[in-house]
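For this view, one protein chain was removed and the others were kept in their places.
Let's look at chain A:
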């Protein structure tokens, strides 16, 4: 080091080191900084004036300033300059701010001698960061050094550029660095540095490497004989390729060649051989670079690559020497990675993990790439199998780790399974990290065939396992048991056993899942022994309760299951309600509050199931309830009070405490949780991937529920929904929510609490208890008639109800409605007492309607009610309607409409008032499909590409419509325009054809272009062919049907109550286009709408 001989510096450093405390150190540093400031300032003061006289004026301001500085510092001897700048660096490294003297440091860069240059470079790279203005001053000097001939200076400059690597540097120096890298006259030393420097610049600023020119040069670089340069270049290549692999195809064969050369140990100098392995680093890097390329197509390259990999596989073995092992294994794992990545034929960059194992060696190991032959894969696995059999823990760890990575590749599972015993042994390893790996691997490799063994193994292991691992272990065992259960009773056994053994480590999710499982599988056919699952579970639970010391979770599960199903085994010995009660009650004093709550529910249920009622038991249970009525825990208190009250009511009890309904099926919370924990652990993703693949079959068992009449769970839950909401919920709204559902029959059976979350088990049942029928019976009779039978007949309501009214409307309601479909304001309804006007504004998918309720009388109208029954595709909000309308007054009620998706269903206003008699009308609101159109004119250039791009059903639908109201082409165009379908004349060469376009807005589709083409037959005006196209299949269909409705003339007299199929009505020949008929048939609403 150049430090020798600088006494001032060493004195300063020793002073600092001798400082007894921080304060003194600071004083010393401040003193020194003052000294340095004085020295730097002194020189400038003396020299700069002399300089000003003869300083040449240059164009480049920076250069000038720099020059000035150099001259300015010349007053200091080189020794002093160095000394002070070193001191500055030292002070800076001690953590003090050094905010001056950077110019001096920068100026030293251009000094002629090595020691000064060196200190200049070092201090500059330490003190300045890449965004610093002073760096601009240095660029020129650095550049001079780079293009200069002195290679030590070149190295210094390259190091600086690499270390700082800012934008300015990248822009102005990248070219020079590149030249240096490919120049043949440079020594390898310089070229190595140049490659790394360029890599650094590239990372900072990917633009510096011009892809077009550089890929060829990069390929040339790979021909280099010197391994050092090659290693550096390979680092650069890896970075380049990871960014953009397409441009560097030409490098691929070269990479393979390099590998070949290394593998065959040709032309590898002794100094690059590490324990007999030719440059493992270069091998690893090359293979990593290869991983970024998709599969290799060229058969020759491919073959040679395989050869190399084969050689690596064969050549690797476990030996005594640690270093050699590390080197060879690094290469091996990289090779494995290469293979399997390509095997999966997927582009998996960045799956490289470098982990730090206890031997303090970095062993890069990768996931795999080439489409290797099966035998090769099995060779790999065999090798890994050898690894996991080794005593050395590091190697075993690596073996397990890589095996679980191999799992990502399909069809190695069978081979891995051969090592199952060995892996299970690893589970007993003293080293916890190996145990974890083994657990992961077992979890990953488990499938139906070996699930039973593995899960049993895990259960056994659970009792001896480390506490830190138990939770994970329990979770994994539970998931595996669920996923691959050969039968359900086995599953229940396993989980109960698991809960019994692991107790504290079983999260709530696991036992929730068991309950969910048992509840949902009451009548499965394939349960062993033809025994139903629920009684089986109940028996099991009973058995567990007999054990002397059991875990609280077991109590919870058992209590829950016995509460639900104990009546199924009432006949068996020892299972009478009383006995079950007493055995559960024994546990009560020992459990926590949450469990007490469950126990209370259980008691209530036992009580309910006891037929004939057992007075003694009843008294006992009541005593418990009344004891807990004063409990400090609100949950328990509430349950106790409610159950007590309910159990006195008798009959209601059995309704409310009936068996739990099935839970809606959803992704197992366990699997979710496992995924979460895996994400947390930042573990590699093999297991996760598998878990994702198998979420679908995770639920296989439960999906096989017979569909004989019982509605699917999801729909059931829909029915129950209203009863879960508050009791004072508006009955009409409930009706609506039912009507909008897909359900055809309102379930008359008493409502049961339908928790859609299994966690809600803990919610008191009584709150959700009001039977659904009670709320339904509270409906207005009219609604009960209109709303209940069918969801789709909202349209039908209007005519039906009209006839029952005693007050005759003025004018035809249907005509008024049709008129309003075309206009935005007008009268919707009028009778002798009231007139309802409407005014609408539409903006994209939203609308604002104002209802004007005008009282025509001299007496007030009372009990005015207006309810909106919106179809599912509209979101409507009506502001409050006053209950009375004063005489001769008009009330305005704004109504907000949001269109969610395309549909032709119509919103209905249920309006009633009282004037002498009750008057109730149902009115269709003109918030229909065409209101959400925005007319748009398209030119021919725009139209045809769009038209062609929307090809074929379901985006483009064609239909021949017959029975069309006869109208002229102009009339029809006017009709279309009034529907905001803009007719574009002249687009179709045939004058008998019409082309119209519009934009449809809804929340789901956003703006959507719709195109319509009508081909008419001049000879027969009653039929035409219509083609509708849009970007959304439902929109296309709905629009088509909508236009059809408008075109077909419907005699108003034929308002028959019986729905007549559209095809049959015009008594025309059968539809030539069968595509539309199924849809029309399945859509009664469409048929009815057609009739109206």
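A few remarks follow.
FYI, a contact is a pair of C-beta atoms (placed from the backbone, for glycine too) under 8 Å apart; a residue touches a chain by one contact, two chains touch by 3 or more; residues count from 1.
Following the convention adopted for this analysis, contacts and distances are computed from a predicted model.
For the chain that is left out, the UniProt protein name among "DNA topoisomerase 6 subunit A", "General transcription and DNA repair factor IIH subunit TFB4", "MHD domain-containing protein" or "Phosphatidylinositol glycan anchor biosynthesis class T" is "MHD domain-containing protein". Residue in contact with the omitted chain (choice from A:92, A:134 or A:275): A:134. Considering A:38, A:183 or A:918, the position touching the chain not shown turns out to be A:38 (whole complex).
Mapped onto chain A, contacts with the missing chain fall at residues 26-28, 30-35, 37-38, 40-42, 45, 97, 99-102, 132-134.
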